[in-house]
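Only one protein chain is missing; all other protein chains are in place.
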Amino acid sequence: MPSEKHKWYIDHTSPGTAHIYGIENYITSFQTEYQQVEIADTEIFGRILFLDGKVQSAESDEYIYHEALVHPAMLMHPAPRRVLVIGGGEGATLREALKYQTIEHLIMVDLDRQVVEHCREYLKSWHQGSFDDRRVTIHYMDARAYLEQETATFDVIISDVPEPVEEGPALKLFTTQYFKLIKDRLSVNGLFALQAGDTCLPFIESHSAINNTLNKVMPFAMPYRAFVPSYNTEWGFILSAPFETALPAAETFDRLVEERKLNLQYFDGETARAMFAVPKDMRKHLNQETRVIDDDNLISIY
Amino acid sequence: MPSEKHKWYIDHTSPGTAHIYGIENYITSFQTEYQQVEIADTEIFGRILFLDGKVQSAESDEYIYHEALVHPAMLMHPAPRRVLVIGGGEGATLREALKYQTIEHLIMVDLDRQVVEHCREYLKSWHQGSFDDRRVTIHYMDARAYLEQETATFDVIISDVPEPVEEGPALKLFTTQYFKLIKDRLSVNGLFALQAGDTCLPFIESHSAINNTLNKVMPFAMPYRAFVPSYNTEWGFILSAPFETALPAAETFDRLVEERKLNLQYFDGETARAMFAVPKDMRKHLNQETRVIDDDNLISIY
Amino acid sequence: MPSEKHKWYIDHTSPGTAHIYGIENYITSFQTEYQQVEIADTEIFGRILFLDGKVQSAESDEYIYHEALVHPAMLMHPAPRRVLVIGGGEGATLREALKYQTIEHLIMVDLDRQVVEHCREYLKSWHQGSFDDRRVTIHYMDARAYLEQETATFDVIISDVPEPVEEGPALKLFTTQYFKLIKDRLSVNGLFALQAGDTCLPFIESHSAINNTLNKVMPFAMPYRAFVPSYNTEWGFILSAPFETALPAAETFDRLVEERKLNLQYFDGETARAMFAVPKDMRKHLNQETRVIDDDNLISIY
Partner (left out) sequence: MPSEKHKWYIDHTSPGTAHIYGIENYITSFQTEYQQVEIADTEIFGRILFLDGKVQSAESDEYIYHEALVHPAMLMHPAPRRVLVIGGGEGATLREALKYQTIEHLIMVDLDRQVVEHCREYLKSWHQGSFDDRRVTIHYMDARAYLEQETATFDVIISDVPEPVEEGPALKLFTTQYFKLIKDRLSVNGLFALQAGDTCLPFIESHSAINNTLNKVMPFAMPYRAFVPSYNTEWGFILSAPFETALPAAETFDRLVEERKLNLQYFDGETARAMFAVPKDMRKHLNQETRVIDDDNLISIY
């Protein structure tokens, strides 16, 4: 290892694989009621937020993750007015959703107030002031409790919660029961998008089970992926709806982006074409998946 | 628990980033006249070949790299009979090319006899006996010297050489001069495909310069990428031809794969759609590239 | 620059501390019935033997460990003729013991034939042919079984077995019951020396318990230490006898080394003075130790 670097962060993807990040400076590090939080500056990826030892998002490429998560669902809705964001503590999911002029109410539900408050202070380039937008309301509570008590519906629901690590805060946010709660809270044309784990073949098990589970609940559910440099992998998402529909053509996405005057770095029609086309080997794996996650049959990753 | 792992291989992508691989067993390790060669077994990726400290290919996913490299070019040719493979010491590029029943002569030119001989012995699942196919001829020599002396032409030329590391053996196999030699040796419908480096945005400089250079030499040149798990990144390739043409539609690729009775794990029409669609941020980067590599103006990676 | 190093061996001393060794070349690596064996070449320490993930001995400084282990006991005996070595698979303990011209029978008892055979082949500078000395007999068996069946006595017994790691082969070779078996097999002037673990204060627990246990069995038992560069720590030993006695003065050791015409690199009178003087903090720790290890109350290290 180059001897000028002394501080390294090791993100293990399995007992025998890891990515290591040379740290320029540690900004803050603390343990909340729910998770271990670390923010540090790196040379290559700029500032990084780590939760429970895993890269959550990086300054240099969080736009890829957040645009991929938010825009397919938002663009497929004719005019999203009420949007629910679950998780999304960095505020960047809010930032992307707020780009739509039709938005009237943007509700964010996050379990961990401490994370949000630290992101507000240290991750300014992520949220860019979104927490202070008058259309935004934040509830610090468990997403399932919120969904059970809420009676209104949403045009788009976006789930931006950490992966299901053992005893982690998001373990029950990938189950049949949870997805049914979501479905009940979608409006007539409502769409649901979620981050859905690593799609790298050796580590695809979680993504694959989540995809199969959501496909059992929703009539329309399409997995897609975006390569995020700081993750060192193609990250998985799923776009879904409680009705039958089809993915818009690349040209339609391009037209919608233009009509809605969105200023995007990553997403457009050609990007959508790359994201939603699933290579043959991964397709085979997803098609053969039979596991369904439910509250009594949870899955967790390393 | 991870502490049972003692042997780790560190592949640095920059002074401040690296991927680390827990090694089950080192198979062989030696220094040739040209490069440092290491073969080791891992739990996640099976056997891995490392050249000059970098993962070259892994048992578990080399099919992705080799199918991505070989088939777009081969399928675009109406009936490839004479094919030239430059590099490709593992023998897996040969293996893929030999799947075409039209092949009459498959010439492989590799600088480093020692690498090929060790691959023949230790990487049997890669070459699957291809070195012994009667249609195959191997020349152990510098590719440029070969191209300068060779007068025949080829239907498809595939360049499968290591990245241009400083003082590495492939430094001069990414230049204008080299690409012109290639162009001269292509037959009327000839195509040229090459591995063209990491496309991960922080490390895209080499890929970007290679792509711009080849675009100046060839009337048709399209960059594409495939995510390879053991590389932890989307790897870049370029498909090119000395005439104007267009990429076949996904359905055409599917039909061609079927007609030619190819048994493939990774490549098909939908995979092609994913590979050749370039996300907006990467497209912007490639479009703004102005560097042209030539023999007097080389580039090298970390 | 360090980044040219790709192969690293990580020897964890605790979950939060480790020493890492850049490997030039792996020589061999295998799993025997009893332990994981690895032999590798390093730049700084030359060849290293690792057992179960821990440095066992290194070419550059094994003379320190082996001279420290063997000579205090051998020199305190007036004329050692029959000597028993338990463990010592590298053959270097034999090598040191064979320097005494009075030796008639040198019995070595080692559990793991495979280790001994690989050491014979790969660690020639360690054993220097000692395995072939006509005075040497090797039994491949459990040391306790050997001691229970053996009726003859020995002038010196030397225990050179690995540390007591969980489920490791030497777990029961540090107990009261074992030390009593040893005591029974010592001749009238017999002495017993053993390697007794790390004395580094954060990791002294094993050494401290072994020392207390042996002090309960033997009327004379003195802990001592030698700093071994490749271990990155001061290694512990204990010299003991089944009768009351005192450590010879430094001058006496010097005289004995000369009389017996020993050619030594590390041990002499002044070295003995350094080894047997125990710093105040360590002395306090050893004096306060109350644990006694027995077959029903084993200890193991990380």
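Odds and ends about this structure:
Order as written gives the chain letters A, B and C; numbering starts at 1 within each chain.
The criterion applied here is as follows: a residue touches a chain if its C-beta (ideal position, glycine included) is under 8 Å from a C-beta of that chain, and two chains touch if they have at least 3 such contacts.
What you see is a predicted model; the values in this text were computed from it and never measured.
Within the whole complex, the absent chain has one touching residue among A:Tyr34, A:Phe50 or A:Phe154, and that is A:Phe50. Residue in contact with the omitted chain (choice from A:Glu38, A:Glu90, A:Asp198 or A:Asp281): A:Glu38. Screening C:Glu166, C:Glu251 or C:Glu270 for touch with the missing chain picks out C:Glu270.
The chain not displayed touches chain A at residues 1, 3-12, 15, 18, 23, 25-26, 29, 38, 50, 53, 302. Panel shows chain C; residues 1-2, 4-5, 10, 12, 14-22, 42-45, 60-61, 63-64, 200-202, 226-227, 229, 232-234, 250, 264-268, 270-271, 273-275, 277-281, 283 of it touch the chain omitted from the view.
As a convention for this text, only the chains that are shown with their structure count from here on.
The two sequence copies chain B and chain C touch through a face in which the numbers common to both exceed half of the numbers used overall. Chain copies chain A and chain C are related through a rotation whose angle, from the C-alpha fit, is 180° to the nearest 5.
In this assembly, the C-alpha centroid of chain A lies 33 Å from the C-alpha centroid of chain B. Centroids built from CA atoms put chain C at 56 Å from chain A.
With centres taken as mean Cα positions, chain C sits 52 Å from chain B. Counting partner chains per residue, chain B has residues 4-5, 10, 12, 15 touching two or more of them.
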